[in-house]
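Every protein chain except one is present and positioned as in the full complex.
Coming up: chain A.
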C-alpha cells in the first residue's frame, strides 16, 4: 500500500509568476527509500514542506498513511512524519543535546520518565549518548544532524523526510549520517523520502523521482535513471562517478555498456575488456 500519495499537487509562491510545484503526482510505498532529485530551485524543498502541511497547497491532494492532509489532520500527520532539515544550526532548538531530542516529545506531552528513556535510546541509536549534556556550540555539523535525527527517532515516526539533510556536511559526516539512516530504516521499518542533490545519496535509494522546474519528469530505480547519463547533466543534475567515467571513455571512442553500472561493475567490465584485448 502506498504510504504517501500525492495527486495533482500544485503550489505557487505569492511573489512568483510560475508554479514552484506544477501538477505533481506520485506514490511512495511503505518501507521504500525514495530520493527526490532535481537542481537547485526545482521545487524539491517546497514539495517537502507541502507534504507535512507547513504550507498549504493551492491544488491537489496529499494522503499520508491513509489520512488526507487538511487543516484538521495536519498535526496528526506530523505525528507520523519526522523531518530533518538542511541547516544543522537552525533546527537545533534545545539548549543541550538531550533537550533538543526531547523537544518533539515535549510537544506531544510525553511524560518525563518515558522521555528520559527515549532520549537515551535515540541518542544511542545515532551514537551520541556521550554528548548528552553538550551544547550545540561545541558540536560539529555532522553531530548536530545526528542529534536532529535522534529527535526524529524519539517520536517513532513511520516516515522520515530528509530535506537536503546532508548538504551542509563534509563528505565524512555525510557518509556517517547516511549509514546511520540506512541502519535505522531497516531496524525501525521506516519509509525514507530523501530530497537531495547529492548523487551518492540518491544512488543508495530504492527509487528515484526526478523533478525539473516544478515538473515531475520520471520515477524509476537508480539504475534506469542513471543510464540516462547526459540527459541528467542537461537537467543540471550530477551523475555518479562511474557514469562520468563512462561518458569520458565513450568520447574517446570506447564502446561502453548502455546500462548503468556502479564503480564495482565498471571495474569488472574494464577488466574483462583488458583481458579480451
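We take it that a contact is a pair of C-beta atoms (placed from the backbone, for glycine too) under 8 Å apart; a residue touches a chain by one contact, two chains touch by 3 or more; residues count from 1.
Keep this in mind: contacts and distances are computed from a predicted model.
> Write down which listed name, "Light-independent protochlorophyllide reductase subunit B", "Multicomponent Na+:H+ antiporter subunit A", "Protocatechuate 3,4-dioxygenase subunit alpha" or "Energy-coupling factor transporter transmembrane protein EcfT", is the UniProt protein name of the chain that is not shown.
"Energy-coupling factor transporter transmembrane protein EcfT"
> Looking at the full complex, which residue from A:92, A:131, A:226 or A:260 touches the chain that isn't shown here?
Of the candidates A:92, A:131, A:226 or A:260, A:92 is in touch with the missing chain.
> So one chain is hidden, and I want to know which residue out of A:4, A:34, A:105 or A:126 touches that hidden chain in the complete assembly.
A:105
> Just the residue numbers, please: which parts of chain A touch the chain that's not shown?
Counting over the whole complex, chain A touches the hidden chain at residues 49, 52, 54, 75, 78-79, 81-83, 85, 87, 89-96, 98-99, 102-112, 115-116, 119, 135-137, 151, 155.
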